[in-house]
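Contents: one structure, followed by commentary.
With one protein chain withheld, the remaining protein chains of the complex are depicted in position.
Order of writing sets the chain letters: A, B and C. Residues in each chain are counted from 1.
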């Protein structure tokens, strides 16, 4: 067992920190606030490209795919520092699909997409979920019908986060109506500007944006298909599972708590609220549980680095982390009391009203990318070998 | 809404308290300790008979069945004070089967059993559960085969609490092997002294006793059957459901907490441990939750008094109460710390070592008479109308 | 002993529920929120016409004689209907004026309130959000004919449209705790009184009030000068239990929406409500909200009977603060994706019930009162 970072890791962490200090300006933060829900502003685009130039996107991939063969620990450190600095770039999302492209893509696709993903020029929005089925992805109804050298796509996706700024949609559509539901699905890499695609915003409680995406006779060449026809479910599942690991997600779970801790230590109101043994007990309890979130991520990472495909450990992260986040928002709300309800726009609101925003958005982690119920099913069945039921 | 007791109720409560003060002697308590697991001592038997004479057993039943048509609230008060005085007579158990006998019994059975139940002369042990099926009662295997005017019973029951001191077993046995599992079951009222019955103790973690009961060619007359042949499941279910209401059970859930509260207020060590804001917060939280246990019982009682058959409220009691009990033992264990592990036989052990005994026995309430899982199923399906699943 | 609603109570509940289902539509709720209007004048007038603003107040002023529990049940329905009107602050202040004010004061204020012509507010909390009277620092300097208020009040509900605000202040500078407390009714347009708006997650707006030597006639002191500590506590406690009632009402509605959704929404070829995991979540939700309801009702009943209810009120609030939001959160989880979308209605209840759980004392603060009431706080050693 080794829970430490070596010197090279620490040097790399410092490099990232220095980079972020130098490149995350006041103007950048203002742009991010200003552009919320409107797509990417120029400073944000520039920062992504700069990060891409550094070679930090997809850094743990093989060199032949534009990566640097870097240690996954360093990638973890990169992601952790990025989120800790509150840089709202979901780099993880950009590259979540890359392993599937590497594994299943044509030579042409690999050559086109991988380097551009690495440079931050191509970004994907995930076109999986449909209005009729959330967690039950395989029930999707969006159809892609062959027509000569093309496919013609009709249907609707929802909760397509990032579609307002993505260059492409990583689309799951049904290419065979007659096979069992997991088997008639294919994946397409569709430029977002393709005619017939309409992106409609869905505004969230925290003031963020996700989207509905409508496909009306969207015509794309057959070469836009990723991997074999009707194998999309299996290609997609793999990407989804890999997407569940990593610091990006872990840090989302604990960030509210880290902010609370910072507030409790440094803000006069926070210090005043900490003059209460019970409140301190609750914060200390959350601290303990946050460590479990961190260690579960490091455990998965350790397994992946050893070449082990974690049978249930990634699902454990995805149960513990989101429920920790939800719990932490509830506990903190009963420490901050009326201050926790103050929305942005009030000087009294701690952290520009970050607490109520976290409070109302925490739920997303408990169903996004697989609900905690489905994750517990997976722990029990794949991890512990419990049998599937008949009633 | 009326959450109060009227003057008559309060007078009755005082009457019970006075009776218990006068009749629960030091010698009685010593006998109870001495006889634990060995059956009933003479003082205990005498106390039950005395209570029976008072007309307090089955007091809410109609007069024709030996009851006094008393208000169910008074019966609640009686049970509450009995348990609060730590009189270990599970009067509720004695009479739990009476409603079924009134509803389904022959005239002869009613005349024999009801007055004797009321006087405390007949007590039943519940012969439902078998080793092969706990919560799944209907899967029972004990067989009763017709033979002339008799039935001959073979099989085994387990967790038959009180069989060491009961006069009868309220036995569920299979009388038809070929019908669906709920339909081939009958109930028998079997004197415990019938030849062929063997009672073997099962000792529990808290030092208490339950039993296995073996039936080897036990021959009983057909007149021992309660109600119609093969209708036993439906007769029994009714008794079980009614058995879930009442103060006896509620008070079991909160008694550990009430003892803790008493300890925290009056014992020097308890007071010392309360000099801690966090510990007080946790005790106060338990107090709030204990009130819910009390109020859920009063709610069911109010419904039954109005002639409403509670669709899910009794199941709510049976989820909340046991889980409260378990939680309270765990919370208290982290306040008492090392004192909570001290078993009887040490002067340092608070309350003669009651805390660890409660700790290791609390679990029983979460599966006895229907597990909390089955109760939640019932709340969701019968209470909220959620559909039964297909996988 | 009968914990269920009696006929009168059931009738009141049914009528209020039917009225609000019609008159407090989600369209109206959204409109009021979008416009930062704080409340709807039309609904306010209808509510006044029904006599709700006079519930428990004397008939002589146009009120409706009723036990406090009726008011509580009404607030339960107002919570269920997430009615966009400042009835909570108005009634809290009106009850305090009725209980403590002189006949002249009551006559001058309550008839107008009951008719819907006067909106009231109350100002209790200060920096830190503590609920104990020892946290009251707002100074009130008593002169020959007037009293001069200086300081800040936080989290004041319904101030924007209120005509007057009942302010809890410390009129004896050297006093502490419940001593030296006065209640002063301040015109909201008084000179020296300014406010900073505090937008909240409920979509309503609270205010921070700045009192810069606000001079108020001594006639506006409600109850006895310097001796209103007990009255302030009663006002606070009534506010708390009516807040619980609102949380309970909103939570019932939200979980019912969830049960309906679970029956209809399909996944993996069957309604999601048929999965045991979802069923058990639903069973928990109804258990928590039922528990919150029973605790709230017991406290309401005690108040209606004129019995001390400090313990019961804090028990209810401590429980509601944690279990109602938890139930709604489970409801969100069962809804999944759409629960986070503004267009979908569930969030209207969620944000309000959640915000209410953060007001008028945290669970920790109320459990501190419970601890004191159940006698487990040791005497401070010398």
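Points worth noting:
In this text, a contact is a pair of C-beta atoms (placed from the backbone, for glycine too) under 8 Å apart; a residue touches a chain by one contact, two chains touch by 3 or more.
Quick caveat: nothing in here was measured; it's all calculated off a predicted structure.
In the complete assembly, the contact with the undisplayed chain comes from A:283, out of A:235, A:283, A:342 or A:364. The residue from B:159, B:188, B:215 or B:287 that touches the chain not shown here is B:159.
When you scan A:148, A:180, A:195 or A:387 for touch with the missing chain, the hit is A:387. Here the missing chain is touched by one residue of A:70, A:303 or A:348, and it is A:303. Residues 275-277, 280 of chain C touch the missing chain (whole complex, contact as defined above).
The missing chain lies against chain B, touching residues 129, 132-136, 139, 158-159, 202-206, 210, 269, 272-273, 276, 278-279, 282, 326, 330, 333-349, 356, 359-361, 363-364, 366-367, 371-373, 376-377.
Not every partner is drawn; the one left out touches chain A at residues 1-6, 9, 73, 261, 264-265, 271, 274-275, 277, 280-281, 283-285, 287-289, 291-292, 295-296, 298-299, 301-303, 305-306, 312-313, 316, 319-320, 373, 375-377, 379-381, 383-391.
Methods note: only the chains that are shown with their structure count from here on.
Ranking every chain by how far its Cα centroid lies from the centroid of chain A, the top place goes to B.
Centroid to centroid, with C-alpha atoms defining each point, chain A and chain B lie 52 Å apart. The geometric centre of chain A is 39 Å away from that of chain C, both derived from CA atoms. Those residues of chain B in touch with two or more other chains are numbered 277, 281, 388-391.
For chain C, residues touching at least two other chains, in rising order: 268-269, 275, 278, 363-364, 367-368.
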